[in-house]
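Here the complex is missing one protein chain, while the rest keep their positions.
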Amino acid sequence: MSAALPDETGDAIHLDRIVKRFDGALALNHASLRVRRGTVHGLVGQNGAGKSTLIKLLAGLHQPDEGRIEIDGQAYDRLTPHRVEELGIHFIHQDRLLVPTFTVGEALFLGREPRITGTPFLDRRLMQRRASEILDDYFGVKLPNSALISELSTAEKQIVQITRALLDQPKVLVFDEPTAALVRREADILFRLIRRLRDEGVTIIYISHYLNEIEELCDTVTILRNGEDVATLPLGETSAAAIARLMVARDIADMFPKRSVTLGKDILSLDHLSSHGKYQDISLTLRRGEVLGLTGLLGSGAKDLIRTLFGLETATSGQIEIDGQPARSANPAQAVDRHLALVPEDRRGNGVALDLSVTENITLSSLKRFTRLGFLDFNGERSEADDLIRRLEIKASGRNALVRTLSGGNQQKVAIAKWLSRHSEVYLLDEPTVGVDIGSKVEIYNLIGDLAARGAGIIVLSSDLAELIGITDRILVLFRGSIIREFVSSRTSPDDVLAASTGSSEVLRHVG
Amino acid sequence: MSVDIQLAPVIHFEPGAQSFKPSRGGNLAASALRAGSLLAFVAILFVFSLTAPYFLSVGNIGNVLGQSAISGILAIGLTVVLIAGGSNVVTGGIDLSLAANMGLSAAVYATTVQLGYGDAAAVAAALVTGFLIGVVNAAAVVGAGIVPLLATLAVMNIVAGLELVLTQNTVIPASTPLLTALSSSGPLGIPALAYVLLVFTLIAAAIVQYTPAGLRLYAVGEFPDAARAAGLPVRRLVASAFIASGLCGGFAGVLSVSNLSGSTTGSGEMLLPVVVTALLGSVFSRRLVPTVIGTLLSTLFVGFLVNGFQLLNISSVLVSGVQGLLILLVVSATTLLRRQEA
Partner (left out) sequence: MTLQTSATAPSIPRAVIGVIVNNALVLALITVFAIFSLASPTFLTIANLQSILVNNFTLLAIVAIAMTFAVSVGGIDLSVGTAVDFASFAFVSLVLAGQPVAVAALAGLGAGAAVGAFNAVLISGIGISPFLATLGTLFIGRSIQQLLTNGGNPVYLPPSGIPEAFRFLGRGAIAGIPVPLILAAITILGATVILTRARFGRVALAIGIQTSVVRYSGIAARAHVAVAFILAGLIAAVAGLILSATVTVYIPSSGSAFLLNAIGATFIGTTLSRLGRPNIPGTVLGVLLLGIVANGLLLTGLNFYWQQVGTGLLIFAVLALSFITRRKASA
């Protein structure tokens, strides 16, 4: 590996005061990232802080609206993914870009296939041999030559993808949440590999939610918050606890319009609910008028729990009751009939139909109410849509505008309006403000408060902890499939919740 | 290749922990499906050979190969498009113009011969015809961005029309040394067309299954994002698949003239059987993807079926039903297996 000459110093990457807007919403606000050659540089921030935008800019997938990108001291105007790769910068993505029906050797060498000397034919044997050599050498992993990518475990796929990048002798490797799907032992192997690569002169950018990993692995860390880089610190002088504090904004606390609602009777209760390999023994109750927060890292089981309630997954054991009636739903249709509502995280995929109009989206779930003898009552639909557009202050060119033309925040309001029209009573909101501008966020918080005041039960799943504390009454933290902590929102801080969800409570206690 | 990562092995999992677990459901199910299909193939051969002793003679096998040559080559052309277009037939790879392409190329060949040109010129004319049709398809799909199903449907109409214009819906007789050679018998008394099919399959398989370009076609079809991430020219590869398919149509056109001693109409009838044959071929591959050899096997499967029915005096109309049932069985099995895995 010939990455950098030993005497060479300076920055491998310098993103300088980058500004990036999406549909008018500010994703990056003069954010900078300066990575020194031959170091492991951590990048942390809550969801929506701008990490992925920053990385996509570096990858040449987006272009900045303002600011400079310097690589090896040279400024680049328009980066393309291809150019970035030529410059020796490689990305290990969360979504593994490997062809499922390829063998490991084929996946590793796609695009630079070795040929049998003097022929136009693939040297499959060499591919297999090199593949097993490299995998064995770097990871001590032995995979049979015939193994297809689709047959590998998530960790094995990850290893193959890292190896693919290594074949290009990268100067900079960017890891995006690489351990999210790995067990501890596999993660340890990855860490040792990363250190070894650094010692060979490769520059590493490491993005993770697990602060203990950052603490363990990185030389320097940059903390992003609300699209700005709030600090860049050497790890020797900081701790996971200090990083956690920096990640969470405090100045926006007053944007949460907290209102007190008298809690009614139980509306939803889970009794020892388990799903094999996803979550275990979850018991909780939700009362009318209550806003319950749920949080946990990727793989904590929080998302699966929400999906189970809505009939998208099935639990292996345990009970769900709504208003005292058994309510384990086999499909979303059953769940919706039980007055459950899900506002999914993937808004544009599952929440709203982009090419249907605002009206068509709003009444999609409640069409039965607007049907007379099988035929649609257009007037009823129109007045319902107008009513909800007004109540939720949905900004659209009209009720017939395609939802595609709306901003993220207004799309989300449409997704919620659909359930208001259905008269739902238990709302499951999965990351309700991801990709939503600040103004719309506050409006959505208000809306959640309104719903609670009208006697609905609400579960908010969010990794934005300030938001979670601001709008909920209680917070349950899931870690590796179990509820490990419960907080009363008015008596906790984002640091505590973050510490609990990253499993680094002990660290915090030591630091004080 | 400069893959020189020469570092001392450092880290190892504890023994046993990393060993690959072969008990993965998907693999097993796929193997079962493939084994089942092959078994069905063999069983059918066996049953026919019991009831019709002549069935498994060299002569008859040669006949089947010869009779399957044209549809086999068309199906292989389609296979290339299926590989590069992916498994979704509506939005992905399909070439509905193949059969019409064969018809027009045959007509061009026969007409060129009628005009007094020799074999070389006529073959070149037929291949150029096929090539141009492929280029139009490629331009429509890659350039204009029309979904392949619609693009090739429109091209099919144009090509079929041009064939009618050229032939005035009549048979154009043609007789050349090449045609005589193609319709004669080769070594072992097996039709020359049988050898043509085998050689063509070998060449196609060598290119598709054993060159980097072939591997890249699979990547483009199955996971375009991965192909793009690997820096592959996705659009160019898809275009070349359509052009290859067009060339196959041109080649099949020449063969069809030899088979019928002239260009005849009605080539469009072959379209859907060829589509089914190519789609069925994927069950004969380990990874359940379209392959050249799989398509050959599937072509022969159908060929033997027709032949066996003829020998047993069963109406060959059952063949299309059997094909239909097979495709439904195969696809149901894969769908259900996948659902179980998920």
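As written, the chains take the letters A and B, and residue 1 is the first residue of each chain.
The definition used in the following text is that a contact is a pair of C-beta atoms (placed from the backbone, for glycine too) under 8 Å apart; a residue touches a chain by one contact, two chains touch by 3 or more.
This is a predicted model, so every value here is computed, not measured.
Engineer: Looking at A:Leu356, A:Val442 or A:Ile484, which makes contact with the chain not pictured?
Structural biologist: A:Leu356
Engineer: Out of A:Ile322, A:Leu342, A:Val358 or A:Val426, which residue would touch the omitted chain in the full complex?
Structural biologist: A:Leu342
Engineer: Give the residue, chosen from A:Phe22, A:Tyr76 or A:Phe121, that touches the chain omitted from the document.
Structural biologist: A:Phe22
Engineer: Considering the complete complex, identify which of A:His14, A:His62 or A:Arg164 is in touch with the unshown chain.
Structural biologist: Here the residue in touch with the unshown chain is A:His62.
Engineer: Which one touches the absent chain: B:Ile158, B:Leu198 or B:Leu260?
Structural biologist: B:Ile158
Engineer: Under the stated touch rule, tell me which residues of subunit B contact the chain that is not displayed.
Structural biologist: Contacting residues on subunit B, toward the hidden partner: 88-90, 96, 140, 144-146, 149-151, 153-162, 164-165, 168-169, 272, 275-276, 279, 315, 317-325, 327-328, 331-332, 335-336, 339.
Engineer: Spell out the interface residues on subunit A facing the chain that's missing from view.
Structural biologist: 21-24, 27, 52-53, 56, 61-62, 331-333, 335-337, 342, 344, 348-356, 360-361, 364-365, 367-368, 370-371, 374-376, 402, 405, 418, 422, 435
Going forward, only the chains that are shown with their structure count from here on.
Engineer: Mind checking the centre-to-centre distance between subunit A and subunit B? Centres are C-alpha means, answer in whole Å.
Structural biologist: 43
Engineer: Enumerate the contact residues on subunit A facing subunit B in the complex.
Structural biologist: 1, 81-82, 85, 97-102, 106, 110-115, 120-122, 124, 126, 130, 134, 136-144, 147-148, 150-151, 166-167, 185, 189, 192-193, 196
Engineer: In their complex, what parts of subunit B are in touch with subunit A?
Structural biologist: Listed in rising order, the residues are 1, 3, 5, 7, 9-13, 17-20, 22, 24, 26-27, 206, 210-212, 214-216, 218-219, 222-223, 225-232, 287-289.
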